[in-house]
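What follows is a short report on a single structure.
Only one protein chain is missing; all other protein chains are in place.
Entry: chain A
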């Protein structure tokens, strides 16, 4: 094989290889350009921006200092409306007939329909049933934590829960306690 031809061959080969490579480079650049312009690339920057905003929003929601009185009243929802922290529409209680604010309805019903002992007293069919309940061993005052949370009902396994008691003995139901 002659030297100069070899060199020429090598040179030509390199030239054509470079040619092919350049074409492929242009193709790749064009493809990336297209993806960038059409925003097909998962919108890197925009996604990061959205991530940042959503993290901020989540932090704002989870932040306990935000649920202070002044803040909750002036938080704006996505439609630009503000809501008072306690719902203000007024309903009539079906049990006692009083006008109650919606946001105060559940606590009212708890007291009104029997979670409170005073209420139960007045609705009980027979006084003996009431006596049975109280003679179960736990003093009535044990039930006063009701006003804090209904779960104390269920947790106090030794004493029969008021709801269960009523369900079996009494004839009126307390759907809210049953949840």
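Of note:
As a working rule, a residue touches a chain if its C-beta (ideal position, glycine included) is under 8 Å from a C-beta of that chain, and two chains touch if they have at least 3 such contacts; residues count from 1.
We adopt the following convention: contacts and distances are computed from a predicted model.
The chain not displayed here is annotated in its UniProt record as "Transcription and mRNA export factor ENY2", chosen from "Ammonium transporter", "Nucleoporin NDC1", "Transcription and mRNA export factor ENY2" or "Phospholipid-transporting ATPase". Among A:15, A:60, A:83 or A:98, only A:15 touches the chain left out of the display. Summarising the interface, chain A meets the missing chain with residues 9-10, 12-33, 36-37, 39, 41, 44-45.
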